[in-house]
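The other protein chains are all here in position, but one chain of the complex has been omitted.
To keep things simple, chains are lettered A and B as they appear, and every chain counts its residues starting from 1.
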Amino acid sequence: MPLTIASAESAHQDERDYLWTLNFGPQHPATHTTLRLVLKLDGERVVDAVPDIGYLHSGFEKIGEHLDYNQYVTVTDRMNYISPMANNVAWHGAVEQLMGIELTRRCQYIRVIISELARISDHLLCVGAMGLDTGAFTFFLYGFYQRERIYDIFESLCGARFTNSYTRVGGVMHDMTPLTIQKIRDFLHDFPKTLDDMERLLNRNRIFVDRTKDVGVLTRDEAIQRCTSGPIARASGVTRDLRKDEPYLAYADFDFRVCCAQAGDCFARYYVRMAEMHESLKILQQAIENLPAGPVNVGIDERAHLPDKSQVYQTIEGTITHFEMVMNNRGIKVPSDEAYGAVEAPNGELGFYVVGDGSDVAYRARCRPPSFIHFATFPHLIRGHTLSDVVAVLGSLNIIAAELDR
Amino acid sequence: MAIELPDNVMVSKLDQLASWCRKNSLWPMPFATACCGIELMATGASRHDLARFGAEVFRFSPRQCDLMIVAGRVVMKMLPVLQRIWQQMHEPKWCISMGACASTGGVFDTYAVVQGIDRFIPVDMYVPGCPPRPEQLIQAIIDLQDKIQNEGTILGQEFDMASRQQPKRALVELPVLGQSPTFVRPPLEVRR
Partner (left out) sequence: MITGRAVDALTARFPGVQSDEFRGQARVVVHPDSLHDVLAFLRDEHQFQLLIDITCVDYLHYRDATDRYGLVYLLATLEQGARVTVRTWLNDPDPVIATVTDLWSGADWLEREVWDMFGIVFVGHPDLRRILLPDQFTSHPLRKDYPLQGRGERHNFTAIRRGEA
(Lines give C-alpha, C1' and ligand atoms only; values in the text may rest on other atoms or scores of the structure.)
Protein backbone atom coordinates (compact mmCIF):
# COMPACT_ATOMS: atom_id res chain seq x y z
CA MET A 1 0.00 0.00 0.00
CA PRO A 2 1.63 3.30 -0.97
CA LEU A 3 2.31 5.72 1.84
CA THR A 4 0.97 8.84 0.21
CA ILE A 5 -1.73 11.30 0.94
CA ALA A 6 -4.17 11.72 -1.88
CA SER A 7 -4.40 15.47 -2.13
CA ALA A 8 -1.39 16.61 -0.13
CA GLU A 9 0.24 17.76 -3.32
CA SER A 10 -2.69 19.34 -5.02
CA ALA A 11 -3.84 21.20 -1.92
CA HIS A 12 -1.03 23.68 -2.06
CA GLN A 13 -0.57 25.27 -5.43
CA ASP A 14 1.90 27.87 -4.26
CA GLU A 15 4.51 25.20 -3.75
CA ARG A 16 7.93 26.46 -4.66
CA ASP A 17 11.00 24.48 -5.57
CA TYR A 18 12.94 25.06 -2.40
CA LEU A 19 10.21 23.72 -0.15
CA TRP A 20 10.77 20.17 0.83
CA THR A 21 8.54 17.58 2.36
CA LEU A 22 9.26 15.67 5.54
CA ASN A 23 7.34 12.63 6.61
CA PHE A 24 6.91 12.49 10.38
CA GLY A 25 5.59 9.24 11.76
CA PRO A 26 3.58 7.03 11.95
CA GLN A 27 6.34 5.35 13.94
CA HIS A 28 8.25 8.05 15.73
CA PRO A 29 9.04 8.39 19.43
CA ALA A 30 7.61 11.89 19.69
CA THR A 31 4.31 10.96 18.13
CA HIS A 32 3.79 8.95 21.34
CA THR A 33 1.71 6.47 19.48
CA THR A 34 0.72 6.35 15.88
CA LEU A 35 0.00 9.45 13.93
CA ARG A 36 1.54 10.78 10.82
CA LEU A 37 2.31 14.28 9.66
CA VAL A 38 3.48 15.37 6.27
CA LEU A 39 5.35 18.59 6.86
CA LYS A 40 6.26 21.15 4.22
CA LEU A 41 9.45 22.83 5.26
CA ASP A 42 11.18 26.01 4.24
CA GLY A 43 14.57 25.35 5.77
CA GLU A 44 13.61 24.61 9.34
CA ARG A 45 10.34 26.52 9.26
CA VAL A 46 7.11 24.59 8.87
CA VAL A 47 5.12 26.07 6.01
CA ASP A 48 2.33 23.58 6.20
CA ALA A 49 1.44 20.36 7.95
CA VAL A 50 -0.98 17.73 6.70
CA PRO A 51 -1.98 15.26 9.41
CA ASP A 52 -2.77 11.74 8.31
CA ILE A 53 -4.53 9.69 10.94
CA GLY A 54 -6.23 6.33 11.10
CA TYR A 55 -3.15 4.26 11.85
CA LEU A 56 -4.91 2.88 14.90
CA HIS A 57 -8.48 2.83 13.67
CA SER A 58 -9.90 -0.36 15.14
CA GLY A 59 -13.63 0.05 14.75
CA PHE A 60 -14.56 0.90 18.34
CA GLU A 61 -17.93 2.28 17.35
CA LYS A 62 -18.76 -0.74 15.23
CA ILE A 63 -17.87 -3.11 18.05
CA GLY A 64 -20.06 -1.02 20.36
CA GLU A 65 -23.03 -2.20 18.32
CA HIS A 66 -22.24 -5.82 19.16
CA LEU A 67 -21.34 -5.75 22.86
CA ASP A 68 -23.85 -5.10 25.57
CA TYR A 69 -23.82 -2.07 27.82
CA ASN A 70 -21.65 -3.70 30.47
CA GLN A 71 -19.28 -5.46 28.09
CA TYR A 72 -18.51 -2.34 26.12
CA VAL A 73 -16.86 -0.74 29.13
CA THR A 74 -13.83 -2.96 28.52
CA VAL A 75 -13.47 -1.42 25.09
CA THR A 76 -13.74 2.14 26.42
CA ASP A 77 -10.74 1.34 28.63
CA ARG A 78 -8.65 1.02 25.54
CA MET A 79 -9.87 4.30 24.13
CA ASN A 80 -7.89 6.84 26.12
CA TYR A 81 -5.61 4.38 27.82
CA ILE A 82 -3.81 6.85 30.01
CA SER A 83 -6.99 7.68 31.92
CA PRO A 84 -9.33 4.72 31.42
CA MET A 85 -11.41 5.42 34.51
CA ALA A 86 -12.63 8.67 32.98
CA ASN A 87 -13.79 6.76 29.90
CA ASN A 88 -15.62 4.20 32.05
CA VAL A 89 -17.41 6.98 33.88
CA ALA A 90 -18.27 8.72 30.62
CA TRP A 91 -19.68 5.62 28.95
CA HIS A 92 -21.85 4.51 31.81
CA GLY A 93 -22.81 8.11 32.51
CA ALA A 94 -24.23 8.26 29.00
CA VAL A 95 -26.01 4.92 29.34
CA GLU A 96 -27.53 5.98 32.65
CA GLN A 97 -28.60 9.24 31.04
CA LEU A 98 -30.40 7.19 28.40
CA MET A 99 -32.01 4.91 30.98
CA GLY A 100 -32.78 7.70 33.44
CA ILE A 101 -31.06 6.10 36.41
CA GLU A 102 -30.23 8.13 39.49
CA LEU A 103 -27.05 6.83 41.14
CA THR A 104 -26.60 6.45 44.87
CA ARG A 105 -24.60 9.10 46.70
CA ARG A 106 -21.77 6.73 47.51
CA CYS A 107 -21.46 5.66 43.91
CA GLN A 108 -21.36 9.29 42.76
CA TYR A 109 -18.56 10.03 45.19
CA ILE A 110 -16.60 6.94 44.16
CA ARG A 111 -16.92 7.92 40.53
CA VAL A 112 -15.71 11.43 41.33
CA ILE A 113 -12.72 9.97 43.15
CA ILE A 114 -11.73 7.69 40.30
CA SER A 115 -12.29 10.44 37.73
CA GLU A 116 -10.00 12.80 39.58
CA LEU A 117 -7.34 10.13 40.05
CA ALA A 118 -7.57 9.47 36.33
CA ARG A 119 -7.21 13.20 35.67
CA ILE A 120 -4.04 13.36 37.73
CA SER A 121 -2.54 10.33 36.01
CA ASP A 122 -3.46 11.68 32.57
CA HIS A 123 -2.01 15.11 33.24
CA LEU A 124 1.13 13.55 34.72
CA LEU A 125 1.78 11.57 31.59
CA CYS A 126 0.91 14.51 29.33
CA VAL A 127 3.20 17.04 30.99
CA GLY A 128 5.80 14.33 31.57
CA ALA A 129 5.90 13.36 27.92
CA MET A 130 5.92 17.01 26.92
CA GLY A 131 8.92 17.50 29.20
CA LEU A 132 10.54 14.41 27.75
CA ASP A 133 10.13 15.68 24.22
CA THR A 134 11.63 19.03 25.09
CA GLY A 135 14.54 17.43 26.89
CA ALA A 136 13.52 17.09 30.55
CA PHE A 137 13.89 13.41 31.33
CA THR A 138 13.91 13.70 35.13
CA PHE A 139 10.55 15.38 35.05
CA PHE A 140 9.11 12.43 33.15
CA LEU A 141 10.49 9.91 35.63
CA TYR A 142 9.09 11.86 38.59
CA GLY A 143 5.70 11.85 36.91
CA PHE A 144 5.85 8.20 36.00
CA TYR A 145 6.71 7.15 39.51
CA GLN A 146 3.58 8.86 40.79
CA ARG A 147 1.56 7.20 38.06
CA GLU A 148 2.72 3.87 39.43
CA ARG A 149 1.27 4.91 42.78
CA ILE A 150 -2.06 5.59 41.09
CA TYR A 151 -1.84 2.23 39.34
CA ASP A 152 -1.40 0.64 42.76
CA ILE A 153 -4.57 2.34 43.98
CA PHE A 154 -6.52 1.12 40.95
CA GLU A 155 -5.06 -2.33 41.36
CA SER A 156 -6.29 -2.61 44.92
CA LEU A 157 -9.61 -1.17 43.79
CA CYS A 158 -10.37 -3.52 40.92
CA GLY A 159 -7.42 -5.79 40.19
CA ALA A 160 -6.11 -4.22 37.02
CA ARG A 161 -3.39 -1.65 36.67
CA PHE A 162 -4.94 0.53 34.06
CA THR A 163 -7.50 -1.26 31.98
CA ASN A 164 -9.89 -1.17 34.89
CA SER A 165 -13.43 -1.62 33.54
CA TYR A 166 -14.56 -0.58 36.98
CA THR A 167 -17.99 0.93 36.41
CA ARG A 168 -21.21 -0.92 35.69
CA VAL A 169 -24.63 0.30 34.64
CA GLY A 170 -26.10 1.75 37.82
CA GLY A 171 -23.04 1.35 39.97
CA VAL A 172 -19.52 0.06 40.10
CA MET A 173 -17.93 -3.37 40.07
CA HIS A 174 -17.69 -3.52 43.84
CA ASP A 175 -17.37 -1.15 46.72
CA MET A 176 -14.26 0.72 47.72
CA THR A 177 -12.42 -1.06 50.52
CA PRO A 178 -10.74 0.61 53.52
CA LEU A 179 -7.38 -0.49 52.10
CA THR A 180 -7.99 1.49 48.94
CA ILE A 181 -9.10 4.51 50.92
CA GLN A 182 -5.94 4.28 52.97
CA LYS A 183 -3.86 4.09 49.80
CA ILE A 184 -5.58 7.17 48.40
CA ARG A 185 -4.94 8.99 51.68
CA ASP A 186 -1.26 8.09 51.49
CA PHE A 187 -1.13 9.27 47.92
CA LEU A 188 -2.81 12.55 48.84
CA HIS A 189 -0.25 12.98 51.57
CA ASP A 190 2.79 12.36 49.39
CA PHE A 191 1.81 13.67 46.02
CA PRO A 192 1.74 17.45 46.70
CA LYS A 193 5.44 17.33 47.53
CA THR A 194 6.28 15.67 44.21
CA LEU A 195 4.02 18.09 42.40
CA ASP A 196 5.88 21.00 43.96
CA ASP A 197 9.16 19.42 42.94
CA MET A 198 7.92 19.02 39.40
CA GLU A 199 6.79 22.63 39.28
CA ARG A 200 10.16 23.76 40.55
CA LEU A 201 11.83 21.73 37.84
CA LEU A 202 10.02 23.18 34.87
CA ASN A 203 7.88 26.22 35.64
CA ARG A 204 10.82 28.60 35.48
CA ASN A 205 13.22 26.42 33.58
CA ARG A 206 14.78 28.64 30.94
CA ILE A 207 15.06 25.95 28.26
CA PHE A 208 11.54 24.69 28.74
CA VAL A 209 9.97 28.14 28.85
CA ASP A 210 11.86 29.27 25.77
CA ARG A 211 10.69 26.24 23.87
CA THR A 212 7.04 26.55 24.84
CA LYS A 213 6.23 30.25 25.33
CA ASP A 214 4.49 31.81 22.32
CA VAL A 215 4.61 28.52 20.46
CA GLY A 216 1.43 27.17 18.95
CA VAL A 217 -0.87 29.99 19.99
CA LEU A 218 -4.60 29.32 19.86
CA THR A 219 -6.66 32.45 20.41
CA ARG A 220 -9.99 32.36 22.21
CA ASP A 221 -12.01 32.85 19.04
CA GLU A 222 -10.09 30.14 17.26
CA ALA A 223 -10.60 27.80 20.18
CA ILE A 224 -14.36 28.27 19.90
CA GLN A 225 -14.31 28.09 16.10
CA ARG A 226 -12.42 24.84 16.19
CA CYS A 227 -14.68 23.21 18.78
CA THR A 228 -11.96 22.62 21.37
CA SER A 229 -12.74 21.80 24.97
CA GLY A 230 -11.00 20.93 28.19
CA PRO A 231 -7.53 22.18 29.07
CA ILE A 232 -6.84 23.24 25.48
CA ALA A 233 -9.80 25.60 25.45
CA ARG A 234 -9.21 26.74 29.02
CA ALA A 235 -5.61 27.64 28.21
CA SER A 236 -7.04 29.95 25.54
CA GLY A 237 -9.39 31.73 27.89
CA VAL A 238 -12.60 29.75 27.43
CA THR A 239 -13.95 29.19 30.92
CA ARG A 240 -16.06 26.19 30.05
CA ASP A 241 -15.75 23.27 32.45
CA LEU A 242 -18.53 20.70 32.58
CA ARG A 243 -17.83 20.03 36.25
CA LYS A 244 -18.93 23.59 37.00
CA ASP A 245 -21.27 24.42 34.14
CA GLU A 246 -23.45 21.33 34.22
CA PRO A 247 -22.44 19.59 37.45
CA TYR A 248 -22.79 15.86 36.96
CA LEU A 249 -22.19 13.20 39.61
CA ALA A 250 -21.42 14.96 42.89
CA TYR A 251 -19.30 17.80 41.57
CA ALA A 252 -21.73 20.38 42.91
CA ASP A 253 -20.68 19.44 46.44
CA PHE A 254 -17.04 20.30 46.10
CA ASP A 255 -15.13 23.49 46.36
CA PHE A 256 -12.68 23.85 43.49
CA ARG A 257 -11.66 26.35 40.88
CA VAL A 258 -11.64 26.16 37.11
CA CYS A 259 -8.10 26.81 35.94
CA CYS A 260 -7.77 29.05 32.91
CA ALA A 261 -5.06 30.96 31.13
CA GLN A 262 -5.10 33.70 28.54
CA ALA A 263 -2.06 33.07 26.40
CA GLY A 264 -3.18 29.93 24.57
CA ASP A 265 0.36 28.78 23.88
CA CYS A 266 2.06 25.51 24.78
CA PHE A 267 3.25 26.85 28.09
CA ALA A 268 -0.28 27.91 29.03
CA ARG A 269 -1.56 24.44 28.26
CA TYR A 270 1.19 22.94 30.38
CA TYR A 271 0.45 25.38 33.16
CA VAL A 272 -3.30 24.75 33.12
CA ARG A 273 -2.66 21.04 33.47
CA MET A 274 -0.31 21.54 36.41
CA ALA A 275 -2.85 23.82 38.09
CA GLU A 276 -5.65 21.34 37.46
CA MET A 277 -3.75 18.69 39.35
CA HIS A 278 -3.80 20.91 42.42
CA GLU A 279 -7.55 21.36 42.05
CA SER A 280 -8.01 17.62 41.59
CA LEU A 281 -6.15 17.07 44.82
CA LYS A 282 -8.54 19.44 46.56
CA ILE A 283 -11.54 17.57 45.19
CA LEU A 284 -10.04 14.22 46.19
CA GLN A 285 -9.38 15.45 49.70
CA GLN A 286 -12.98 16.58 50.12
CA ALA A 287 -14.42 13.47 48.52
CA ILE A 288 -12.41 11.06 50.66
CA GLU A 289 -13.26 12.87 53.86
CA ASN A 290 -16.96 13.09 53.07
CA LEU A 291 -17.45 9.70 51.41
CA PRO A 292 -21.07 8.84 52.24
CA ALA A 293 -22.04 5.48 53.66
CA GLY A 294 -24.85 3.38 52.24
CA PRO A 295 -25.33 1.16 49.24
CA VAL A 296 -23.06 1.68 46.26
CA ASN A 297 -25.27 0.25 43.52
CA VAL A 298 -28.82 1.10 42.56
CA GLY A 299 -31.64 -0.97 44.06
CA ILE A 300 -33.15 -4.05 42.46
CA ASP A 301 -36.26 -2.24 41.26
CA GLU A 302 -34.19 -0.33 38.71
CA ARG A 303 -33.33 -3.60 36.94
CA ALA A 304 -29.96 -2.22 35.96
CA HIS A 305 -27.34 -3.82 38.13
CA LEU A 306 -26.85 -7.34 39.42
CA PRO A 307 -28.29 -7.37 42.95
CA ASP A 308 -26.13 -7.78 46.00
CA LYS A 309 -25.22 -11.40 46.78
CA SER A 310 -26.89 -11.30 50.20
CA GLN A 311 -30.14 -10.33 48.49
CA VAL A 312 -29.75 -13.04 45.85
CA TYR A 313 -29.33 -15.74 48.48
CA GLN A 314 -31.94 -14.56 50.95
CA THR A 315 -34.81 -12.89 49.11
CA ILE A 316 -36.96 -14.17 46.28
CA GLU A 317 -36.97 -10.79 44.50
CA GLY A 318 -33.20 -10.77 44.54
CA THR A 319 -33.02 -14.25 43.05
CA ILE A 320 -35.50 -13.46 40.32
CA THR A 321 -33.79 -10.18 39.45
CA HIS A 322 -30.43 -11.87 39.29
CA PHE A 323 -31.72 -14.50 36.90
CA GLU A 324 -33.49 -11.97 34.74
CA MET A 325 -30.37 -9.85 34.54
CA VAL A 326 -28.20 -12.66 33.26
CA MET A 327 -30.79 -14.20 30.92
CA ASN A 328 -30.17 -13.67 27.25
CA ASN A 329 -33.50 -12.22 26.22
CA ARG A 330 -34.04 -10.16 29.37
CA GLY A 331 -31.08 -8.27 30.75
CA ILE A 332 -31.07 -4.51 31.02
CA LYS A 333 -34.08 -2.70 29.63
CA VAL A 334 -33.08 0.35 27.68
CA PRO A 335 -35.65 2.60 26.03
CA SER A 336 -35.77 2.93 22.25
CA ASP A 337 -34.44 6.42 22.22
CA GLU A 338 -31.21 8.33 22.07
CA ALA A 339 -29.30 10.46 24.51
CA TYR A 340 -25.98 12.19 24.84
CA GLY A 341 -23.99 12.09 28.05
CA ALA A 342 -20.70 13.86 28.54
CA VAL A 343 -18.13 14.26 31.25
CA GLU A 344 -15.15 16.53 31.64
CA ALA A 345 -12.45 14.00 30.87
CA PRO A 346 -8.81 15.01 31.44
CA ASN A 347 -8.46 15.76 27.76
CA GLY A 348 -11.65 17.67 27.23
CA GLU A 349 -15.30 16.91 26.83
CA LEU A 350 -15.68 13.16 26.38
CA GLY A 351 -19.21 12.27 25.43
CA PHE A 352 -21.13 9.29 24.15
CA TYR A 353 -24.17 9.51 21.92
CA VAL A 354 -26.02 6.31 22.66
CA VAL A 355 -28.94 5.03 20.63
CA GLY A 356 -30.89 2.28 22.35
CA ASP A 357 -33.29 -0.04 20.56
CA GLY A 358 -34.89 -1.80 23.50
CA SER A 359 -32.37 -4.62 23.65
CA ASP A 360 -29.35 -4.83 25.90
CA VAL A 361 -26.99 -3.93 23.06
CA ALA A 362 -26.56 -0.36 21.91
CA TYR A 363 -27.80 0.36 18.41
CA ARG A 364 -25.16 3.01 18.01
CA ALA A 365 -22.42 4.03 20.41
CA ARG A 366 -20.86 7.21 19.14
CA CYS A 367 -17.92 8.60 21.03
CA ARG A 368 -17.09 12.28 20.92
CA PRO A 369 -13.31 12.06 21.19
CA PRO A 370 -11.51 15.19 22.42
CA SER A 371 -8.17 14.14 20.89
CA PHE A 372 -9.71 13.94 17.43
CA ILE A 373 -11.01 17.48 17.61
CA HIS A 374 -7.86 18.85 19.18
CA PHE A 375 -5.60 17.26 16.62
CA ALA A 376 -7.54 18.97 13.85
CA THR A 377 -6.18 22.28 15.16
CA PHE A 378 -2.61 21.12 14.76
CA PRO A 379 -1.84 22.47 11.25
CA HIS A 380 -3.14 25.84 12.37
CA LEU A 381 -0.97 25.80 15.49
CA ILE A 382 2.29 24.74 13.88
CA ARG A 383 2.23 26.91 10.77
CA GLY A 384 5.21 29.27 10.84
CA HIS A 385 7.04 27.58 13.69
CA THR A 386 10.18 25.51 13.46
CA LEU A 387 10.51 21.78 13.13
CA SER A 388 11.60 21.36 16.74
CA ASP A 389 8.36 23.00 17.88
CA VAL A 390 6.36 20.16 16.37
CA VAL A 391 7.05 17.92 19.35
CA ALA A 392 6.31 20.69 21.84
CA VAL A 393 2.93 21.39 20.25
CA LEU A 394 2.10 17.70 19.94
CA GLY A 395 3.01 17.15 23.58
CA SER A 396 0.89 20.05 24.75
CA LEU A 397 -2.16 18.83 22.83
CA ASN A 398 -1.91 15.38 24.44
CA ILE A 399 -2.98 13.34 21.43
CA ILE A 400 -3.82 9.76 22.33
CA ALA A 401 -3.96 7.78 19.13
CA ALA A 402 -6.41 5.19 20.35
CA GLU A 403 -8.87 7.94 21.17
CA LEU A 404 -7.99 9.85 18.02
CA ASP A 405 -8.71 6.95 15.70
CA ARG A 406 -10.90 4.66 17.77
CA MET B 1 45.67 -36.09 28.35
CA ALA B 2 44.10 -32.76 29.04
CA ILE B 3 45.65 -29.59 27.75
CA GLU B 4 46.87 -27.30 30.48
CA LEU B 5 44.99 -24.01 30.25
CA PRO B 6 45.64 -20.85 32.23
CA ASP B 7 42.85 -19.86 34.66
CA ASN B 8 41.61 -16.97 32.59
CA VAL B 9 41.01 -18.97 29.42
CA MET B 10 37.77 -20.79 28.70
CA VAL B 11 36.85 -23.07 25.87
CA SER B 12 33.49 -22.77 24.17
CA LYS B 13 31.85 -23.28 20.85
CA LEU B 14 31.82 -20.30 18.55
CA ASP B 15 28.06 -20.61 18.16
CA GLN B 16 27.53 -20.38 21.88
CA LEU B 17 29.87 -17.46 22.22
CA ALA B 18 28.02 -15.55 19.52
CA SER B 19 24.67 -16.38 21.11
CA TRP B 20 25.95 -15.29 24.50
CA CYS B 21 26.99 -11.95 23.07
CA ARG B 22 23.72 -11.51 21.24
CA LYS B 23 21.44 -12.40 24.10
CA ASN B 24 22.98 -9.90 26.48
CA SER B 25 22.94 -6.97 24.13
CA LEU B 26 19.40 -6.93 22.85
CA TRP B 27 18.46 -3.50 21.60
CA PRO B 28 14.68 -3.26 21.51
CA MET B 29 12.77 -1.33 18.94
CA PRO B 30 9.52 -0.28 20.62
CA PHE B 31 6.79 -0.52 18.04
CA ALA B 32 4.24 0.80 20.52
CA THR B 33 0.86 1.55 19.06
CA ALA B 34 -1.67 1.38 21.88
CA CYS B 35 -2.25 0.59 25.55
CA CYS B 36 0.57 -1.97 25.77
CA GLY B 37 2.93 0.86 24.90
CA ILE B 38 2.17 2.45 28.25
CA GLU B 39 3.17 -0.76 29.99
CA LEU B 40 6.25 -0.87 27.81
CA MET B 41 7.08 2.62 29.05
CA ALA B 42 6.39 1.48 32.60
CA THR B 43 8.78 -1.44 32.07
CA GLY B 44 11.50 0.94 31.07
CA ALA B 45 10.70 3.54 33.76
CA SER B 46 11.84 3.76 37.35
CA ARG B 47 10.04 1.00 39.19
CA HIS B 48 10.57 -1.96 36.90
CA ASP B 49 13.78 -0.80 35.26
CA LEU B 50 14.44 -3.04 32.29
CA ALA B 51 18.13 -2.11 32.47
CA ARG B 52 18.58 -4.82 35.08
CA PHE B 53 18.07 -7.41 32.35
CA GLY B 54 20.30 -6.00 29.69
CA ALA B 55 17.71 -4.87 27.18
CA GLU B 56 17.16 -1.25 28.05
CA VAL B 57 18.71 0.48 25.05
CA PHE B 58 15.50 1.53 23.33
CA ARG B 59 16.33 2.83 19.91
CA PHE B 60 13.73 4.28 17.64
CA SER B 61 15.67 3.65 14.48
CA PRO B 62 15.12 0.14 13.17
CA ARG B 63 18.64 0.08 11.74
CA GLN B 64 20.12 -0.01 15.22
CA CYS B 65 17.85 -2.61 16.75
CA ASP B 66 17.63 -6.35 16.84
CA LEU B 67 14.50 -6.93 18.91
CA MET B 68 11.16 -5.59 17.82
CA ILE B 69 8.54 -5.35 20.54
CA VAL B 70 5.14 -4.94 18.92
CA ALA B 71 2.99 -3.51 21.69
CA GLY B 72 -0.61 -2.90 20.82
CA ARG B 73 -3.02 -3.70 18.04
CA VAL B 74 -1.88 -3.39 14.45
CA VAL B 75 -4.54 -2.28 12.02
CA MET B 76 -4.62 -2.61 8.29
CA LYS B 77 -3.39 0.92 7.68
CA MET B 78 -0.44 0.29 9.99
CA LEU B 79 0.57 -3.16 8.77
CA PRO B 80 2.62 -2.01 5.74
CA VAL B 81 4.51 0.30 8.08
CA LEU B 82 5.18 -2.58 10.47
CA GLN B 83 6.43 -4.76 7.64
CA ARG B 84 8.68 -2.06 6.32
CA ILE B 85 10.22 -1.43 9.72
CA TRP B 86 10.73 -5.16 10.21
CA GLN B 87 12.50 -5.34 6.88
CA GLN B 88 14.71 -2.41 7.79
CA MET B 89 16.09 -4.22 10.81
CA HIS B 90 19.27 -6.19 10.33
CA GLU B 91 19.60 -9.91 10.88
CA PRO B 92 19.79 -11.50 13.34
CA LYS B 93 16.54 -10.04 14.66
CA TRP B 94 13.76 -11.22 16.89
CA CYS B 95 10.20 -10.15 17.48
CA ILE B 96 8.12 -10.12 20.64
CA SER B 97 4.40 -9.82 20.17
CA MET B 98 3.24 -8.09 23.33
CA GLY B 99 -0.36 -8.36 24.41
CA ALA B 100 -3.48 -10.06 23.19
CA CYS B 101 -4.14 -7.58 20.38
CA ALA B 102 -0.78 -7.98 18.68
CA SER B 103 -0.87 -11.74 19.10
CA THR B 104 -4.46 -12.52 18.11
CA GLY B 105 -6.42 -9.33 17.60
CA GLY B 106 -7.78 -9.65 21.12
CA VAL B 107 -11.21 -8.20 21.70
CA PHE B 108 -11.02 -6.28 18.44
CA ASP B 109 -12.39 -8.77 15.98
CA THR B 110 -13.36 -5.95 13.63
CA TYR B 111 -12.95 -5.02 10.01
CA ALA B 112 -9.79 -3.00 10.57
CA VAL B 113 -7.67 -4.96 13.02
CA VAL B 114 -5.17 -7.56 11.88
CA GLN B 115 -5.91 -10.76 13.76
CA GLY B 116 -2.39 -11.46 14.92
CA ILE B 117 0.76 -9.98 13.47
CA ASP B 118 2.22 -13.48 13.08
CA ARG B 119 0.19 -13.83 9.92
CA PHE B 120 2.43 -11.30 8.28
CA ILE B 121 5.78 -11.21 10.06
CA PRO B 122 7.64 -13.92 11.99
CA VAL B 123 7.18 -13.80 15.75
CA ASP B 124 9.46 -15.43 18.32
CA MET B 125 7.74 -14.79 21.62
CA TYR B 126 4.16 -14.08 22.57
CA VAL B 127 3.21 -12.26 25.76
CA PRO B 128 -0.37 -12.85 26.88
CA GLY B 129 -2.40 -10.27 28.75
CA CYS B 130 -4.42 -7.19 27.98
CA PRO B 131 -2.15 -5.44 28.66
CA PRO B 132 0.58 -7.67 30.10
CA ARG B 133 2.11 -6.53 33.32
CA PRO B 134 5.69 -5.25 33.15
CA GLU B 135 6.84 -8.39 34.94
CA GLN B 136 5.42 -10.47 32.11
CA LEU B 137 7.30 -8.49 29.51
CA ILE B 138 10.51 -8.85 31.53
CA GLN B 139 9.88 -12.60 31.72
CA ALA B 140 9.39 -12.70 27.97
CA ILE B 141 12.69 -10.98 27.41
CA ILE B 142 14.43 -13.42 29.77
CA ASP B 143 12.83 -16.33 27.95
CA LEU B 144 13.89 -14.91 24.62
CA GLN B 145 17.43 -14.63 25.92
CA ASP B 146 17.30 -18.31 26.89
CA LYS B 147 15.98 -19.15 23.47
CA ILE B 148 18.76 -17.23 21.77
CA GLN B 149 21.37 -18.93 23.97
CA ASN B 150 20.03 -22.41 23.41
CA GLU B 151 19.15 -22.29 19.74
CA GLY B 152 21.39 -19.64 18.32
CA THR B 153 24.10 -20.29 15.79
CA ILE B 154 26.54 -17.81 14.41
CA LEU B 155 25.21 -18.30 10.88
CA GLY B 156 21.59 -18.01 11.98
CA GLN B 157 20.68 -21.51 10.80
CA GLU B 158 17.93 -21.73 13.38
CA PHE B 159 15.93 -19.23 11.35
CA ASP B 160 15.77 -21.68 8.46
CA MET B 161 13.58 -24.10 10.39
CA ALA B 162 10.27 -24.64 8.66
CA SER B 163 8.28 -23.52 11.69
CA ARG B 164 10.16 -20.21 11.74
CA GLN B 165 9.67 -19.68 8.03
CA GLN B 166 5.94 -19.92 7.67
CA PRO B 167 3.25 -17.78 9.16
CA LYS B 168 1.82 -19.82 11.97
CA ARG B 169 -1.80 -20.18 11.03
CA ALA B 170 -4.03 -20.75 8.07
CA LEU B 171 -4.81 -17.68 6.08
CA VAL B 172 -8.48 -18.22 5.64
CA GLU B 173 -9.87 -14.86 4.69
CA LEU B 174 -10.11 -13.95 1.08
CA PRO B 175 -8.73 -10.66 -0.16
CA VAL B 176 -10.91 -8.06 -1.82
CA LEU B 177 -10.48 -4.48 -2.99
CA GLY B 178 -10.54 -5.54 -6.60
CA GLN B 179 -7.06 -6.95 -6.54
CA SER B 180 -5.89 -10.38 -7.45
CA PRO B 181 -5.29 -12.55 -4.39
CA THR B 182 -2.03 -11.52 -2.83
CA PHE B 183 -1.65 -14.56 -0.64
CA VAL B 184 0.25 -16.57 -3.22
CA ARG B 185 3.47 -17.34 -1.45
CA PRO B 186 6.68 -17.08 -3.39
CA PRO B 187 8.40 -20.49 -3.73
CA LEU B 188 10.69 -21.42 -0.91
CA GLU B 189 14.27 -20.86 -1.80
CA VAL B 190 17.14 -22.40 0.05
CA ARG B 191 19.43 -19.90 1.66
CA ARG B 192 23.13 -20.37 1.25
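Note that a residue touches a chain if its C-beta (ideal position, glycine included) is under 8 Å from a C-beta of that chain, and two chains touch if they have at least 3 such contacts.
Note that the structure is predicted; figures quoted are calculated from it, not measured.
Of the options B:Ala18, B:Cys65, B:Ile96 or B:Val113, the residue whose C-beta touches the omitted chain is B:Val113. Here one chain is not drawn; of B:Asn24, B:Ser46, B:Gln87 or B:Asn150, the residue touching it is B:Gln87. On the side of chain B, touch with the chain left out of the figure occurs at residues 75-77, 79-80, 83, 86-87, 90-91, 109-115, 119-122, 159-160, 164-167, 171, 173-179, 182-183, 185, 191. Although one chain is not displayed, its contacts with chain A can still be listed: residues 1, 6-7, 11, 53-54, 57, 59, 61-63, 65-66, 97-98, 100, 224-229, 238-240, 242, 245-246, 336-340, 342, 349, 351, 353, 355, 357-358, 363-364, 366, 368, 372-373, 375-377, 405-406.
Criterion: only the chains that are shown with their structure count from here on.
Every residue of chain A that touches chain B in the complex is listed here, in rising order: 1, 3, 26-29, 33-34, 54-59, 62-63, 74-75, 77-78, 81-82, 125, 140-141, 144-145, 147-148, 151, 161-163, 401-402. Of all residues in chain B, those touching chain A in their complex are 31-35, 37-39, 41-42, 45-47, 60, 72-73, 75, 77-78, 80-81, 85, 107-113, 130-131, 133.
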